[in-house]
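Every protein chain of the complex appears in place save one, which is left out.
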Amino acid sequence: MNGGTMLGAMRSVLARDLMLAGRRPVDVVTALFFFVIVVSLFPLGIGPEGQILHAIAPGVVWVAALLASMLSLTRLFEADFVDGTLEQMILAPQPLSLIVLGKVSAHWLVTGAPLVLMSPLLGLQFGLSGEALMILALALLLGTPALSFIGALGAALTVGLRGGGALLALLILPLCVPVLIFGAGAVDAAATGMETGAHLSLLGAFLVMALCFGPWVTAAALRIALD
Amino acid sequence: MAEFFAMGGYAFYVWGSFGVTVLALVVEVLLLRRRRRTLLRRASRMSRKVSMGVGA
Amino acid sequence: MAVNWFKYSSPPAFYPLAGRLIPWFAAAAAVLALIGIYVGLVVAPTDYQQGDSYRIIFIHVPAAWMSMFIYLVMAVYAGIGLIFNTRLSGYMARALAPTGAMFTFIALWTGALWGRPTWGAWWVWDARLTSELILLFLYLGYISLYAAIDDPRRAARASGLLALIGAVNVPIIYFSVKWWNTLHQGASISLTKAPTMAATMLTGMMIMAVAAWCYTIAVALMRVRCEILEREVHSEWAAEQLAREAR
Partner (left out) sequence: MLRGEALAAMRGDRKLFTDLDFDLHAGELLYIAGPNGSGKTTLLRMICGLVIPSAGQVLWKDENIHTLGEEFRADLLYCGHLGALKDDLSGLENLRFSCRLGGTPVSEDEAVMALSRMGLAGREDLPAKVLSQGQKRRVGLARLLLMRARLWVLDEPFTALDVGAIELLRETMRTHLAGGGLLVLTTHQQVEIEAAAVKRIEMGP
């Protein structure tokens, strides 16, 4: 078993999930629309006052991104569990963690990346400056994959359970607090003209940690779920 | 004595803390004892049923 | 010695041992709590800054300690259960969770009652209180996940994994929240640092903490006995045990 075929399994899972998403584009668009609508609702609830909107923008965008990725992650393993593909993935002669990595990457490309691309537009609605918009997109670029890995873990723990969605949120949201704090903090710092390097490096550190341990723990959770 | 219970004007806060804590602990113990009693009652019902079945 | 430990790691051997230990820990908890309350409410002098409201710390601080320790112990049991595949450690982790959640709630409640006279608000986004709130969510997540899974073995293993992840994350969450708090210039007086710690205060707090430990052990043992009987009702020894006790 050489490295080529090991990555091959990951690549084929990635390619298959992207293909499946392409055949059902509704699922992709839903998460994005959810994100846009939630963010747009805040000014309606709070009032059009520029200063307040400006102050809450980082938090609002980040919380909306967090909720949007939770929403779409609920079903990350569900379809594969129901039709038996998950069993085959566990029995594949490649490390399950690599297969998980493939699935999470596909999921992020399909639902996370659009959020990152869309975020500067939403930031404009809140009157963020040019630099803050850039930092917003950059922070989301570092933070949303970490959220995807954390969420995948929750999805693996709750796969096949009744009421999985609400349970997933309860399990996972507390673990997302650090990403939220530093993600929103980076944008906040940029908007008030402060140094953002520390925030972004910490976000990067969270991402590296999530990348190293996430797939491995998620694989363990999947094995438990199918036992 | 009254002075002790007044807690220098903070009676509500101090006794609120101690009271709720004692309440929480007592409720937890009572719930556990009920759980155990239910378990034993169900077991005794079951063993009666078994012995009746053997008798018949 | 090691042999003895292994003997007691099987539920049938542990069950009677737990039964013998419970009264001792319960009695110790009651006696120590009475002494602690006496020291805290009567012996310890009134604080010149906060008046008598500081006496809440005799509950608050031990409860906050317990809430964190119990999560840690729970995670250790969960880890042992996952690695060595022993049933008993899963039961123990499960038995500790509700008590841990209760102590977390008490820490939050007393924190709010202390905050009102001191900070003038029931709730302040103080780093410790906020972390404590998140810890409560972690406990609730563990308990809900356990309850949501029907198969007991999967429930123990999945929620055990969650407890381990939570334990790894607790320090990260705590430092994030602390950093966030200093950035936003939150409340600077903290409950634990507030009064200059007189020796009597420290003694009182320590006694209360030990009492809380004894209480936790007694209650966890009671709960684990129920847990064992419920789970193993179909095995011979548990059925016999139940029949003997039901008489």
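Order as written gives the chain letters A, B and C; numbering starts at 1 within each chain.
The rule we apply is simple: contacts are C-beta pairs under 8 Å (C-beta built on N, C-alpha and C of every residue); 3 or more make two chains touch, one makes a residue touch a chain.
Everything numeric in this text was worked out from a predicted model, so none of it was measured.
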item	value
Visible chains that the absent chain touches, using the contact criterion stated earlier	A, C
Residue touching the undisplayed chain, where the options are C:Asp52, C:Glu132 or C:Glu232	C:Glu232
Residue among A:Ile46, A:Ala92 or A:Ala166 that touches the chain left out of view	A:Ala92
Subunit A, residues in touch with the chain not shown (by the definition above)	1, 5, 8-9, 12-13, 16, 19-20, 23-24, 79, 82-85, 87-95, 99, 226-227
Hidden partner interface residues of subunit C, rising order	85, 150-153, 231-234
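By definition in this document, only the chains that are shown with their structure count from here on.
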item	value
Chain occupying the most central position, where position means C-alpha average	C
Between subunit A and subunit B, centroid-to-centroid distance (C-alpha), Å	44
Distance between the centres, which are taken as Cα means, of subunit C and subunit A, whole angstrom	32
Footprint of subunit A on subunit C - complex, ascending	134, 137-138, 140-141, 144-145, 148-149, 153-154, 157-158, 161-162, 165-166, 169, 172-173, 176-177, 179-180, 183
Residues of subunit C that touch subunit B when the two form their complex	37, 41-42, 46, 51-53, 55-56, 59-60, 63, 98-99, 102, 105-106, 109-110, 113-114, 116-117, 215, 219, 222-223, 225-226, 229-230, 233, 239, 242-243, 245-247
Subunit A to subunit C touching residues, read off their complex	153, 157-158, 161-163, 167, 170-171, 173-175, 177-178, 181-182, 185, 217, 220-221, 224-225, 227
